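With one protein chain held back, the other chains of the complex are shown just where they sit.
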Amino acid sequence: MPEFKFFHPIEVRYGDLDPQGHLNNAKYLTYFETGRIKYIVHLGLFDHGQSFLSIGMIMADAHVTFKSAVEYGMNVQVGVRVSRLGNKSMDSHYTIVDADTGEELASGSSVLVAYDYRSGRTIPIPEAWRGKIIQFEGLQV
Amino acid sequence: MPEFKFFHPIEVRYGDLDPQGHLNNAKYLTYFETGRIKYIVHLGLFDHGQSFLSIGMIMADAHVTFKSAVEYGMNVQVGVRVSRLGNKSMDSHYTIVDADTGEELASGSSVLVAYDYRSGRTIPIPEAWRGKIIQFEGLQV
Amino acid sequence: MPEFKFFHPIEVRYGDLDPQGHLNNAKYLTYFETGRIKYIVHLGLFDHGQSFLSIGMIMADAHVTFKSAVEYGMNVQVGVRVSRLGNKSMDSHYTIVDADTGEELASGSSVLVAYDYRSGRTIPIPEAWRGKIIQFEGLQV
Partner (left out) sequence: MPEFKFFHPIEVRYGDLDPQGHLNNAKYLTYFETGRIKYIVHLGLFDHGQSFLSIGMIMADAHVTFKSAVEYGMNVQVGVRVSRLGNKSMDSHYTIVDADTGEELASGSSVLVAYDYRSGRTIPIPEAWRGKIIQFEGLQV
């Protein structure tokens, strides 16, 4: 499996837990999203002064595999990588790990599509994104 | 495609939206969950007086396909059906529709596994669940 | 106590609950907000086609008194009323009731300030708002 080059720590909040005492299933997508946006920031593709509309990506598909319950107090990290860049879409993979034990608690993936909010249309992935992601991930073009 | 026999209305809350002004991606899993638990209540499989731990199901897998943005003020319904009952797991499908236009806004699926919280082990799906779900869905056994 | 002229039903979602099995404290503000925005829509002060930025109100203060736990399956309604209109700010009150028993589960208040997002400044409450709220609430001017 290709390795993740980007990890971001996530603090499990009490408010993320549900009546079963574990991380609620919807919050896994929140953790993926938190990591994904930090990845975009890390690659210099998002300027905090900009509107989030400037990111110009919409989600077409998301998948989560739950492996072991995430509990309060765990030292959690989310890993993010982009595995494929198409013309208008890109595939990302995610992992949620217990940083103390190395155990993978969940994994997942998403498909993002480049989108122009002004015209309301899908567009080719901007060249700036393409270049920085290919370089960071070492993708074959 | 098999049809959904169970639908539940969901009110889109302002707090469900994100800076792009649309339903945040993680909330789709919340909408599926809201529908799923109403389905369980509808089939008489959950007594409100009980602990949620008594439901005894954990999620192993979830998938969402996003088709069209969910916006504030839409008249949204979530459909839930169980498509397969294994020994210890069951597959569910979900649809999120605009009830005014009939348009499907998103679809998805999940795999739930029967679980005994006291012993911390997976268990066969209880017979009460099996019988009621087979009858409601008209599943072939 | 002045009575509430506007009530809106809120469905308690499983995802609103926390490990104590009750409505999480932060969700009370979400319930107030959900009612508040429906109140604004009800008075014809928000057109769904508009941006939420057009609402032009920011919150300066919020207060919640928790009286009795909100549980899953309860038939909950939130009441909203505006009790005071100043030049630039308005005071609202909220109640969360069990519609089956009439019991008040929580109450609260907020101070909202009219705000122009383009200039980043507080502004006088628009006359359209002032007129409709005074009429709806029967406020003395």
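Read from first to last, the chains carry the letters A, B and C; within each, the first residue is number 1.
Here is the rule we go by: contacts are C-beta pairs under 8 Å (C-beta built on N, C-alpha and C of every residue); 3 or more make two chains touch, one makes a residue touch a chain.
Treat the numbers as computed from the prediction; the structure is a model and nothing was measured.
Touch with the chain omitted from the figure is made, among C:25, C:101 or C:135, by C:25. The missing chain, though absent from the display, is touched by one residue of C:64, C:80 or C:114; that residue is C:64.
Considering the complete assembly, chain C touches the hidden chain via residues 18-20, 24-30, 33, 51-53, 58-66, 69, 117. By the touch definition given at the top, chain A reaches the unshown chain through residues 10-11, 13-15, 17, 21, 30, 33-34, 37, 41, 48, 51-52, 71-73.
Annotation for chain B: contacts to the undisplayed chain at residues 14-15, 17-21, 24, 26.
As a convention for this text, only the chains that are shown with their structure count from here on.
For the pair chain A and chain B, the fraction of shared interface numbers is greater than half, so the two copies use mostly the same residues to meet. Centre to centre, using the average C-alpha position, chain A and chain C are separated by 34 Å.
The multi-chain contact residues of chain B, meaning those touching 2 or more other chains, are 30, 33, 51-52.
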